[in-house]
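Note that one protein chain is taken out, while the other chains of the complex remain in position.
Here is subunit A:
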Amino acid sequence: MATRQTQSLARLMRAPAIILLLIWMVVPLGMTLYYSFLNYNLLNPANTNWAGWFNYQYFYTDPAFWESIWNTLVLVLGVLLITVVGGILIAMLIDKPIFGQGIVRILVISPFFVMPPVAALVWKNMIMHPSYGVFADIAKFFGMQPVDWFAQYPLFSIILIVAWQWLPFATLILLTALQSLDGEQMEAAEMDGAPALQRFIYLTLPHMSRAITVVILIQTIFLLGIYAEILVTTNGGPGNASTNLTYLIYRAARLNFDIGGAAAGGIIAVVLANIVAIFLMRAVGKNLD
């Protein structure tokens, strides 16, 4: 039983760490907020003054703004769909005892350790390139015209690359969930004559639901900030076809050197991410009780 003294002592001892954490979070956010109200362009630093809400207004009236939000959503949902469905299937596959299980598992997981720009470069130049890519070779083998992936299906191509990177993560988490599935229960269902699909729907899936929730939540956090793959492959184009919100902010900050506009974009992104998080928590977070 904690007495009042030990309680306040504990609070005192916790304080430094909590204050440090708070500073660590609040200072960058505060600076971003501050800059977002400034007219501040790095190329013309002498001309810095208060802008009020102008930066926000300017950012969301950008012709690419709504398209970039749409693209962000498509990107996140597309990758989630592929990784969750694919992750479940692969996890069930490598859960079974097969020959060379250890090596297969390592191979399945390895894409996760490739750094995003490297993965993007490999996909761009060695796999999807319309002249030297593997896909082009396959298309030519079947006598078809090679597809110019990044020009014709830019967003889909990026979803494919990102999904390839995140599939191992989903697989890994789902595999561990699968391994804790009670074998006797499964056996009992089988003896009662439940077909495979029903066993999957009524036993495996409910058992994995918590792991699926974790995968969705963690991936969403990271996928909202996808940027390296876009920079390396399409530069957000053609047009704005593969520009997401992160890339739009990058463009303001690093191409236009518009600190104010980029900061405003950053704050808008924070707000949107929070809205997404609230809905996500409501929808799937219930599983985490």
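Note that in this section a contact is a pair of C-beta atoms (placed from the backbone, for glycine too) under 8 Å apart; a residue touches a chain by one contact, two chains touch by 3 or more; residues count from 1.
Here, contacts and distances are computed from a predicted model.
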When you check the chain that is not on display against UniProt, which of "Transmembrane anchor protein", "Sugar ABC transporter substrate-binding protein", "CIA30 family protein" or "Chemotaxis protein CheW" does it turn out to be? "Sugar ABC transporter substrate-binding protein"
Candidate in contact with the missing chain, chosen from A:6, A:198 or A:256: A:256
Quick one: which of A:75, A:127, A:228 or A:241 touches the chain that's been left out? A:241
Sort through A:89, A:107, A:138 or A:151 and give me the one touching the missing partner chain. A:151
If you put the missing chain back, which residues of subunit A would it touch? 41-46, 58, 61, 63, 129-131, 146, 148, 150-152, 234-241, 251, 254-258
